[in-house]
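Complex shown without one protein chain; remaining protein chains in place.
Up next is subunit A:
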Amino acid sequence: MFPTPIEKTSTASQTFYKIALPIALIVWLLPLLAVALTSIRSAGDITAGNYWGWPTSFNLLENYTAIFENTPIGKYILNSFKVTIPTVIGAVALSCMTGFALGVYRFKSNLPVFFMFVAGNFVPFQILMVPVRDLSLNLGIYNTTMGLALFHIAFQTGFCTLFMRNFIKAMPYALIEAARVEGVSEIKIFWYVVMPLMKPAIAALSVLIFTFIWNDYFWATVLTQGADTQPITAGLYSLNGQWVAAWHLVSAGSIVAAMPPVLMFFLMQKHFIAGLTLGAVK
């Protein structure tokens, strides 16, 4: 193990480590802690410039109910779910199939098709922006959560295919061979032999895509406008414009926006990390 395990070092450095750890964490998360603290301050504290002192009153409930009552933040959150959940389902479903095709079968254009997905996944968003917006306008799905979700499904299929294909490629091929010898059709092999083994990959991708899409801001501004369709990231930006100097509300809004992916991460940590490393570092 590297570096040297702390329990094998001198007592002095052990104590030092135990003190340094929480301090480092507080410094690392200081900006976030400040936001959390501000989100429970009163408007009076904000106007008086009391940002860092002890709050004069704790307005946890007031501030959080205020943002839900006075702003469309609830709508924004709902829109975020309406974009994120279909995207997760769609992209994972499509990539289970593409990953299966590219991971199991040998055919001439296998690598070129695979590389197309991988390369497409890395292109800058801006080169897609004008045509995708135009396409959505022509299809009549501009400024709808479905239009945004459809684009995300398509784009995320690139990354998901990379992940699924590598995962399936690492599975024992003998299993598929054996099923073929038994005369099982290819479609049944996919459904009954391979799919059950893909559960961990599906879980990993789902959490990862959930976070990516929840946090997407660029496409939200390109393909949607207004509180009826915009997800929380874009919504928070426009609320920030309205709440000039109402920092306690901005902070509460930020915390609400950050909650779902944070919860997702904490509940599904193991899968999340497996997904992030693209399965390459085991």
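The criterion applied here is as follows: a contact is a pair of C-beta atoms (placed from the backbone, for glycine too) under 8 Å apart; a residue touches a chain by one contact, two chains touch by 3 or more; residues count from 1.
The rule is simple: contacts and distances are computed from a predicted model.
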Chain left out of the displayed complex - its UniProt protein name, from "Acetyl-CoA carboxylase biotin carboxyl carrier protein subunit", "Dimethyl sulfoxide reductase anchor subunit", "Substrate-binding protein" or "ABC transporter permease": "ABC transporter permease"
Touching the absent chain when the full complex is considered, from A:60, A:119 or A:197: A:119
Which residue of A:111, A:146, A:175 or A:197 touches the chain not shown here: A:111
Touching residue (missing chain; options A:40, A:67, A:88 or A:250): A:250
Positions on subunit A contacted by the hidden chain, ascending: 1-7, 17-18, 21, 24-25, 28-32, 34-35, 49, 51-52, 94-95, 97-98, 100-102, 104-105, 107, 110-111, 113, 115-120, 122-135, 150-151, 153-155, 157-158, 161, 185-187, 190, 211, 214-215, 217-218, 221-222, 232-233, 236-237, 240, 247, 250, 254, 257-258, 261-262, 264-266, 269, 273, 276-278, 280-282
